[in-house]
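Note that one protein chain is taken out, while the other chains of the complex remain in position.
Per-chain residue numbering starts at 1, and chain names A and B are given in the order in which the chains are listed.
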Amino acid sequence: MSAPSLLAGSIGDLSRALSRGETSAEEVTRAALARIEATDGRLHAFLAVTPERALEAARASDARRRGGGALSPLDGVPLALKDIFATRGVATTAGSRILEGFVPPYDAAVVERLAAAGAVILGKLNMDEFAMGSSNENSAYGPCRNPWDLERTPGGSSGGSAAAVAARQVFGALGTDTGGSIRQPASLCGVVGVKPTYGRVSRWGVVAFASSLDQVGPITRTVGDAALLLRTIAGHDPRDQTSSTRPVPDYLDGIEGGARGLRIGVPREWMQGGSEAGVERRVREALQAYEGMGATLVDVELPHSRYGVAAYYLVAPAEASSNLARYDGVRFGLRAPARALSDMYGETRDRGFGAEPKRRIMLGTYALSAGYYDAYYLRAQKVRTLVRRDFDRAFERCDLVAGPVSPTVAFRLGEKVDDPLQMYLADVFTIGCNLAALPGLSVPAGLHPESRLPVGLQLVGRPFDEATLLRAARALERESGPAPAPEALG
Amino acid sequence: MSVADWQLVVGLEVHAQLLTRSKIFCGCSTAFGGEPNSHVCPVCLGMPGVLPALNRQVVEFAVRTGLALGCAVQEKSVFARKNYFYPDLPKGYQVSQYELPICLGGAVEFDLEGEERRVRLTRIHMEEDAGKNLHGVSADGSSGVDLNRAGVPLLEIVSEPDIRSIDEAVEYLKALRSLLVWLGVNDGNLEEGSFRCDANVSVMRRGSTTLGTRCEIKNMNSFRFLRQAIEYEMRRQVEILEGGGTVVQETRLFDPDRGETRSMRSKEEAHDYRYFPEPDLPPVLVPASWVESVRAGLPELPRARAARWRRELGLSPYDAGLLSAERATADFFDATLTAREGGPEAAKRIANLMNGEVARLANEAGLPVTGGKLTPEGLAGVVRLADEGVVGGPGVRQVLEVLWREGGDPRDVVTARGLAQVSDESAVEAAADAVLAASPGEVERYRAGNRKLIGFFVGQVMKAMKGKGNPAVVNAVLLRKLGG
Partner (left out) sequence: MALSGEEVRRIAALARLRLSPGEEERLAVELSAILDYVRQLEELDVSDVEPMTHALAAGETPFREDAVAPGLSPEEALSNAPARSGTCFQVPRIIE
């Protein structure tokens, strides 16, 4: 196999080639490292590349395969991690200055699971600082760019993950999604991104943004690859008591089941012109394709979805303000020189945090402070219940709901940085799924008719029913043919 | 106007370290001491991305304590974050319980000057301890942080402001401490800080029903300091109020060197803890079945045991109270009684020995009554020997002293050391004859009517017999010889 075609396939393709001995983990890892070397100066998807570790893991994988003992279909497959996952012995920054130089003495649970499956980790991917942002522009280490147009954002906060996968630097990546941080960049980069049900994947070792909303998920180029990665990382972890003990089904099983008979709910509120015309057009076409495949479209209502952004921007900052209190300069990370304790706190946190975390820490501290708790935090948590009830009611009439992921295609870097509220409002379609703790995904739905930039279709399912979402997404993928690849990087 | 015109009002908050092996949210050891930061892991260091995993034993101990104190154990309780910055608080928040604690209500019952007192509890909740700041670790005056204690499980037991005197505060605390130790949930060690107390102190004019502004006093690690601190604080508040001032609600630190309380401004600087439900831990469910199994496993509690002894064995309230102060002592008493197979008579004798001679030996050794080598079987044996008349009072004391130090079988001790008393009349008569012959004056005065002198003769005979004469026999022989 030639290097470009070697990197262009799916995990499934590579896994088959590896098991047939047509290539080796070392060969494909070297090819991927070379591709990163050649492209990442322009893309900036990686915050750290770990070639020695990767090659060592690849050689170990090859040795296993030679011995006939591959650990899993992921054995020897080059992947990368959003820099929000703790990696033992490898610096973990969460995109923030305040964690510069922090080397965890532990691995995140999902990192352990990938290692146990034999995956080869190439490095740590760029992200908005502490996963706060939708454009990667909040990374303390400079933004990642969109491989479809290097002047544009890859989305965020898992922008580096989506960009690296779209740019064929790696076969798949893990991201986290608190208000759309997997689905939105997947949509903007034309790849598949899955945000599982809250509790499906362990959060142990995932730098926390908003604990009741954060969830880990895969970003891949095909739906099948997403199913494979999700199967690998999902399941109960005794170290995370918010992780569910429900058994994990084999998501690949039945993934080819097609869309016939599926009832797809179309929320009126998501299709009322809140998106740019080209986005809405591609979403409608995708819905029509489903009808063509034998699915039924059902009108549903999510009357409280318009309150989602407001509820989210109270709950998430409140939790974040508390989660980010541990960055105090005492035990790890940045410490500003100071002679008094109060200066150590103030200066360290002033220098260590960028504008967005500061804004959210302030907002969250305010929402929790004496006299405001009931009016802000508590009320927002009650609105979450209303948002969840909307979905529960919709799922009485349909098996999943579908709509846009992002109201726009990838926007230009710098376009929205001066107006945080406008940036927040772009999360309108993705936030409900996090507030309601439901599974959701983004699957490519073609290119915008004018800009030729990717548009994603969002599917949201019942709790723990990732299988139906993946089956439906796979049906669309099969119907549409292979998703186009970006060409900006050659 | 004086302190006497004011009524003291106290509520106590106790922090009791639970006797678990591992910390509340991670597998680190709870062992006291050790090199700084030697019992830590990413979780209790508050490193990025780590999560708490609640220790089941902590919940069980909380339920056990709640049941023993008559609390309503809540089927659902919720952990909350208490947010504040301090170097010994790794996460920048303490995981505690706030709106929905595991236990509500209940009371601590104890005796105060012979009267039964009942101080109501507001609540009991579970929380994690903070680490320890060490001052002056370097020449430049900087401080050090040791996180070995961070994450050690605590129960916070909060009383209502029902306490009206310093004595009552002390007795409340002693009773609560004794109960927690009895339950096996706490070691009762004030010095090492595994049983800590903060006091909410206020005063109101006698006759008033409106509570005054309270101050929270911290850092009293002995009963003596608790007394000093409350006394000082009461006087301070009375002086302010009588001078026309107002008491400011604040946290004050007790300084044992000066016997004073002083304001902790650092703690007041930002007094807005921004509590909210801990999203990393689901609500804690304690189903009725769990509560019932904990209830079934509860030991007989000290006051119930004392009441039983009084009722069934006729022990005095004083004896019953002493013997039930600690579970080991109480169990020792019950085991002795079983070994002696005795009823109320034997019980009283055992109680007298335990609270008398054995307590004296224990005191001298600085140990609890159960701290020597004396076993319940040994004590039962001593009582049996006394009942059989084999040893008398002095012999009992001597045997107990040997058993306390060395243990062993009391009968063997008596034989080996020749401690048996002499009941043989001929031996006693010989000794009596010698004494009477040597004291003609006293014999004459006795016969003239000074019957009190019998005590003198008994003493002399016992002395001559090296304390081994059977007092009853000695008495009888002397009376006969002196002619009634």
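Some points to look at:
The criterion applied here is as follows: contacts are C-beta pairs under 8 Å (C-beta built on N, C-alpha and C of every residue); 3 or more make two chains touch, one makes a residue touch a chain.
These numbers were taken from a predicted model, which means no experiment stands behind them.
Contact with the undisplayed chain is limited, among A:115, A:378, A:417 or A:485, to A:378. When the missing chain is restored to the complex, the residue among A:183, A:349, A:416 or A:448 that touches it is A:349.
For the chain left out of this panel, the touching residue among B:217, B:247 or B:284 is B:284. Across A:12, A:217 or A:329, the single residue that touches the chain missing here is A:329. Residue in contact with the omitted chain (choice from A:46, A:102 or A:141): A:102.
Of the residues in chain A, those that touch the hidden partner chain are 101-103, 105, 198-199, 212-213, 236, 238, 241-245, 304, 307, 309-311, 313-314, 321, 325, 328-335, 338-347, 349-350, 353, 358-359, 361-363, 365-366, 369, 376, 378-386, 388, 420-421, 424, 435, 437.
Residues of chain B in touch with the missing chain: 20-22, 25-29, 35-42, 44-45, 53-59, 76, 78, 85, 87, 133-138, 141-147, 253, 264, 266-267, 270, 272, 274, 276-277, 279, 282-285, 287.
The rule is simple: only the chains that are shown with their structure count from here on.
Remark: chain A and chain B have CA centroids separated by 57 Å (rounded to whole angstrom). Contacts from chain A toward chain B in the complex involve residues 84-86, 92, 94, 99, 102, 104-106, 108, 203-208, 210-212, 238-242, 318-319, 321-322, 324-326, 328, 330-332, 341, 345, 365, 368-370, 373, 377.
Those residues of chain B that touch chain A in the shared complex are 42, 45-54, 81, 83, 85, 87, 90-93, 145, 272, 274-276, 279-282.
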